[in-house]
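One protein chain omitted, others in place.
As written, the chain order gives the labels A and B, with residue 1 at the start of each chain.
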Amino acid sequence: MATDIILFVILAAIAIVCAIAMIITRNAVHSAIFLVIVMATLAIFFLGLSGPFIAMVQIAVYAGAIMVLFLFVVMLLGAERVGAQTGMKWQVPIALVLGVILLTVAGLLLVRAGPTTVPSAATSSFTSQVPGACADDVKQVQSTGTVIGTPCLVGDQLFTAYLFPFEIVSVLLLAAMVGAIVLTRRPAESKT
Amino acid sequence: MEQVFSIAWLIIVFPIAGLLINLAFGRRMTERGLGTVAATAAGASFFVSLLVVIALIGLEPEARLIGKEVPLWQFFSIGNTAVEFGLKLDALSGTMLMVVTFVGTLIHIYAIGYMHGDPRFQRFFIYLNLFMAAMLTLVLANNYLMMFFGWEGVGLCSFLLIGFWFEKDANGDAARKAMVANRIGDYGVMLAMLAMFVGVGSLQYGDVFRAFEEGHGALAGLATGVTLLLFLGVTGKSAQIPLYVWLPDAMAGPTPVSALIHAATMVTAGVYLIARSEPIFHLVPDVQGFVAIVGAATALFAGTIALAQFDIKKVLAYSTVSQLGFMVSAVGMGATAAGIFHLGTHAFFKALLFLGAGSVIHGVEHGHHHISHYSHTSTPSEEHFDPQDMRNMGGVWNRMRTTAIVYIIGALGLAGVVPFAGFWSKDEILLEASKLNQVAYILLLIAAGFTAFYITRQVLMVFFGQPKSEAAGQAQESPRVMIVPLIILAFFVTTIGLINAPGISLFSTWLEGEAHGEFDLSIAAISTAIALGAIGLGILVYRPRPKVEGAPDDPLRRLGLIFSTLNAKYKIDEIYDLLFIRPFKALARFLADVIDGRFWHDWFHDTVIARTFKWLANFTAFPIDKGIVDRFFDGIGRAIAWGGRQLRRTQTGYVRNYALVVLMGVVAIVVWFASRMLGQ
Partner (left out) sequence: MSAEGFSVLYPYLIGLSALLFTLGAIGVLVRRNALILFMSVELMLNAANLAFVAFARALNQLDGQVFVFFVMVVAAAEVAVGLALIVTIFKTKKSTNVDDISALKG
């Protein structure tokens, strides 16, 4: 228990610091690196929250693919350094004020709202959606009383209850791919 | 014979039919045709009148007095009161009928010859027929309103006919003078009618008389007022003091008009009115006395003027005024039969005198044209030759014998010489006057003397002595169509007096149901003596003398100022002009120019109303409309534009600003939800 708390505090601190750094630093590459560290931290959190599959996906997709893509573009555009803040200096204080308000509200809500423990759903009757799949995982869930986000179980959900969004999202990916290609295509030669 | 009463309305309709025919077809008809139609209409009226009178004679005396009423139609009705138009056929209206239609017909025939060659021949006869219709309506009416219709109608025709030759300004002026004077009198009659209607509730003769006799106590004051107002009308229509001034000027019209309207018929309407209203007058002896005095005074007054006039028709005009005075005085004092009798005889001899004068004028004019055509030397005096001036006449006896004879007959009738008509009627008036009103008697007696004097003067100046102008020397007798009516009239002048001679008092029994008083030889002797004496004096003064160079135009010039005053008719017209006409004109001009023009139009309309309105319009247009309203709506527009400009500033184009706004919205929503959740 205590280890959880310590782990949490350390990881949270790292995440916060890196996030602040990411915002503040002038170098875009530095910014990207800091973001990667934040994402890694979050992956560990996911692990701790019984979401192994999601944690791995976070590392693989987010930190691995998306951030790499970012770094490619940064280096492509040579946007390492950007000049000092000019114009609209007033935006910063306002943003800070808004942030403070948001945090205050969130804090109030957290302090005053509901119990810290949430009654969990009974897992003795937990089954997979697809009959007969993920037998081992199901048994584990039923015995431990905790639902774990194993690949098999997540997939089970994905292909049954969330089938429609899944398909839509795949179409979305297709659209994004096509869009990216179209946007960066060189315009056709007009002469000769 | 009673059935004739039911067709009595034809008496009025015949002249109307005549005038309508002449109006519709007159353009295509000859002079002869037009004249025949008009005269036939008058003659037909006369014929039916004769039948009516014969029927009336057949009645009992009492019935005759009451007479027959023939209702025609209801004119109007207000609530319980109504005015019914109808004909009253009794002895009085019968007498008037005979006078009007007989004399009228004769004059229609005479006028065919007199108006020969006039370019407006058609119109003249239309007017004459119209006059007949109106006069007959007046005489035959059974209520005051219908009588008033006729009263006004004859006034209108008088205007139309006096001003018939309107190319000369003087004629138009005379017509207008007649209208104005008559109108003043008409007000009297109208007010009297109003008083009657209010007091009695009806205008029918029978109702009114009965009401006055029965309700004598209550209506006493009303009777005085009514009779005086009616008398005002009489002074206008029958030319008494003070409204007689129009009659002499009315001689500007053609001679037949003077004869018919201003001698025989229209002017007698006033006398008829008093005679008809006798039941009312009877109740107020004071008014009767007043009327009698005024009438007698008029008779004397006019008589004095007549003897100093030089126009042949003017003499006859003033004579008419004087004789009307006799009649008015008689009926005024209650001697109805005497007055109406004199009305009848006067109609004949005055018509005869006028037509005779017309014949003389016609002859002298003829002689004038004769000279200017055939003579090669024209004397300057011919430029302003007045064929009516007696000083240009003389010796006509030799040139126009028939005219002269009948004229003298008429003169004797007027003077009141036995046995001509005038004697009997005038004598009867004097008899009654001596019994009823001494003052009037004296005045009338003197007036009778003057009458004889001035007519003698006229006869001598016109017919005897040497012709005082070449034209008179060349005068020719008038055509037969003019002479024959004269002869007929002369015959009647001679004989008609006898119907009411004492002993044969046909007329009095006819009219009043009783014979008139016994013959008083003394009265008759006095009046005859005065008449003969006056004639003798006239002959003495005006006997034909050889022409002396440098002699005055009238022997009576010796009387100097008296004569010139009489010649200038006491300057009454000038006095009226000063007293009434000029102030009235000044007042009218004042009202028109100052009140209406300067005050009402210039000041009130233009300044007050127009300028106020313009100011108001200016005010609402500029300060209010432009200033306030426009600014308001412009302001709205400008405010919206300003709002838009301000809103546009949020569109900075910077992504980060937009993101800020989004975040602000998010924060707002979160805060709101949180507050709700935290508040629970």
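Rule of thumb we're sticking to: a residue touches a chain if its C-beta (ideal position, glycine included) is under 8 Å from a C-beta of that chain, and two chains touch if they have at least 3 such contacts.
Model, not experiment: these values are computed from the prediction.
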item	value
Where the unshown chain meets chain A, residue by residue	1, 3-5, 7-8, 12, 15-16, 19-20, 22-23, 28, 31-32, 35, 38-39, 42, 45-51, 53-54, 57-58, 61-62, 65-66, 69-70, 73-74, 76-77, 79, 82-83, 85-88, 91-92, 94-96, 98-99, 102-103, 106-107, 110, 116-118, 120-121, 123, 144, 146-147, 149, 153-154, 157-158, 161-162, 165-166, 169, 172-173, 175-177, 179-181, 183-184
Positions on chain B contacted by the hidden chain, ascending	648, 651-656, 659-660, 663
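In the analysis below, only the chains that are shown with their structure count from here on.
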item	value
Between chain A and chain B, centroid-to-centroid distance (C-alpha), Å	128
Complex contacts: residues of chain A adjacent to chain B	88, 91, 94-95, 98, 101-102, 105, 108-109, 112-113
Chain A partner contacts - residues on chain B that touch it in the complex	654, 656-657, 660, 663-664, 666-667, 670-671, 674, 677-678
